[in-house]
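Removed: one protein chain of the complex. Kept in place: all other protein chains.
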Amino acid sequence: MSAKPWEGVIPAEDAASFAAGYQDAERELDAGERPALLIVDMTREMAYPEYSIGWPGEGAIEANAALLAEARAIGIPIYFTKDFEDPDHRPTAAERGRWKYRRAERDPDLPSGDVIVDELAPLEGETLIHKGARPSPFFGTNLASLLTYEGVDTVVITGMVTSGCVRAAVLDAFQHNYRVVVPHEACADRSQLSHAVSMFDMHMKYCDVVSLEEALDYLRTIKPRAAATPR
Amino acid sequence: MSAKPWEGVIPAEDAASFAAGYQDAERELDAGERPALLIVDMTREMAYPEYSIGWPGEGAIEANAALLAEARAIGIPIYFTKDFEDPDHRPTAAERGRWKYRRAERDPDLPSGDVIVDELAPLEGETLIHKGARPSPFFGTNLASLLTYEGVDTVVITGMVTSGCVRAAVLDAFQHNYRVVVPHEACADRSQLSHAVSMFDMHMKYCDVVSLEEALDYLRTIKPRAAATPR
Amino acid sequence: MSAKPWEGVIPAEDAASFAAGYQDAERELDAGERPALLIVDMTREMAYPEYSIGWPGEGAIEANAALLAEARAIGIPIYFTKDFEDPDHRPTAAERGRWKYRRAERDPDLPSGDVIVDELAPLEGETLIHKGARPSPFFGTNLASLLTYEGVDTVVITGMVTSGCVRAAVLDAFQHNYRVVVPHEACADRSQLSHAVSMFDMHMKYCDVVSLEEALDYLRTIKPRAAATPR
Partner (left out) sequence: MSAKPWEGVIPAEDAASFAAGYQDAERELDAGERPALLIVDMTREMAYPEYSIGWPGEGAIEANAALLAEARAIGIPIYFTKDFEDPDHRPTAAERGRWKYRRAERDPDLPSGDVIVDELAPLEGETLIHKGARPSPFFGTNLASLLTYEGVDTVVITGMVTSGCVRAAVLDAFQHNYRVVVPHEACADRSQLSHAVSMFDMHMKYCDVVSLEEALDYLRTIKPRAAATPR
């Protein structure tokens, strides 16, 4: 297996604390035959630096484009998440929720930020999940029922930010009893330490954190299938 | 405010990455008038060192005992979580779920591990949430409906482990639109870096991480009320 | 109390089957101090007869208008449900779900059907819940978290159809531990027997079915409050 993003970050005693009861961090990938791809919050305002909450998501765009091309080639279900269907929706206080931040003002001349970046623009038949200012794409959405309809057994999860919405997506997919695969180059976070430690936490508990190349190799083993969700 | 558990751990550039759009880390506590106390997984097998998955939860027992005494004095709803009602329940593979570990064998002479530690033993009228081998006390349980019944607006969350079930509880309580308060001395984790970084991540996004003393001071402002859940 | 919609419909022996363990059907209204109004699927395609799935919802429009006027006067939270934010959204098969019907073709000259009827058009600050081809407004939506934010303890539920989405809404609001009030004149169904029997079932198990006048009298006892969800 390739290098993990937490190498050189997690102290030896913390890594050793898992030794008694946990699988080896170098274990084989555990993934099934019916995967889906879930791309979390790869929106303009998250991934493009000119938006005030733009962070280093640019690096993740290319990795997601490679995954998306492979997923489309084999015809697996593809889901994108963003906040609201109308990118200019003005949420009520209850819809916004109890976030610990005040969103900074952004340049009023920029186009709407709650839109998937052009490089990853969804195609007809791919599903947008509007998670409405909540971290998890499963919370307050019908995503779980969509996965059930498709008979999915494995979810490949990517996007932004690692320690926020991606981690929430991984936790809930795991709790719903899906196998979860996280290609780390396709994820990004504003805080680099949070990124590395969340990858470690998730890999030791909930999913397999792998390299982009390992994730692509896995998808290439999947037998192509006709789209299961014609309109 | 008191020292935060991530001081000296989070690099300056990671802390600064929140500056554009987030509240100051030194903000005032945001908590309501109808709190509940949620103690996560303070069980023998989590907190007592003689169990093979026993970690440094001993330090958190005393802090939880102080919170519990105050919560009982003012009569707020109190919830404890553990895995199964029968501590010797042998879960099916589907009930166990997709955890990335093999639980080490433990000394067969020890009593059942899935039992709240003696120091925090629940009283009549306090509620046990059986979350059945899932991290979040809200996932696959009726906890949200119990909080609704009591008219709760704030959840004080403690227990083990910080980067696992406590963080999952904080995330879901936040997503359900509760205000969340986390007294850090009442939480513990096997990995010290994971503990500190999860506290940072949660404080910047989802809740107020405070000291035990600050949490007790807050509870002391709450007007005592008669138990709302007589049997 | 006024006449119930199941009078003359439910046989005496069926009514008597509840006698052993149930409250008297003539009980007092059980409702709290912080209600919300939830209007289910009062859309053009449900309530206007010119749409192919139009049913006798016209009678319910006036009753809902009266409730809405009172709810606005006292400033309680108001929620409307419909299917999709974009009324012309073409759902995937998984989004449509496993309904046992083939929706009949409708007149292509009619405007979009998945739009709240003009008589009940939502105002700024009132919330639309997009439940996406599922009966319950709680399933796959964040409605429960919105009610939590507002501190709601009672939900007044109306709309169409009684034995479908209204009943699903009542069931879930009840399961979430809200008190539920259903003014029967503000509900409608294509099947009149289904309407009457669902009203009976719900009243004996989950909620108080009352007359429109009784519901209005209840709302008039609520102390007006400032809107809790400014944008």
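Observations
Every chain is named by a letter (A, B and C) in the order it is written, and numbering of its residues begins at 1.
In this text, contacts are C-beta pairs under 8 Å (C-beta built on N, C-alpha and C of every residue); 3 or more make two chains touch, one makes a residue touch a chain.
Predicted model only: the values in this text are computed from it and were never measured.
Here one chain is not drawn; of C:58, C:85 or C:201, the residue touching it is C:201. Residue in contact with the omitted chain (choice from B:33, B:86, B:119 or B:213): B:86. Hidden from this view is one chain, which touches subunit A at 144-149, 151, 153, 175-178. Interface with the hidden chain, as seen from subunit C, comprises residues 9-11, 13-15, 17-18, 20-23, 27, 30, 52-53, 55, 94, 97-104, 134-136, 139-140, 163-164, 168, 171-172, 174-175, 177-180, 190-194, 197-198, 200-201, 203-208.
Seen across the whole complex, the unshown chain contacts subunit B at 77, 84-86, 90-95, 97-98, 125, 127, 130, 132, 134, 139-146, 149-150, 228-231.
We adopt the following convention: only the chains that are shown with their structure count from here on.
Residues touching across the subunit A-subunit C interface largely coincide between the two copies, over half of the numbers being common to both. Averaged Cα coordinates give subunit A a centre that lies 26 Å from the centre of subunit B. Averaging C-alpha coordinates per chain places the centre of subunit A 36 Å away from that of subunit C. Touching of two or more other chains is recorded for residues 94, 97-98, 134, 139-140 of subunit A.
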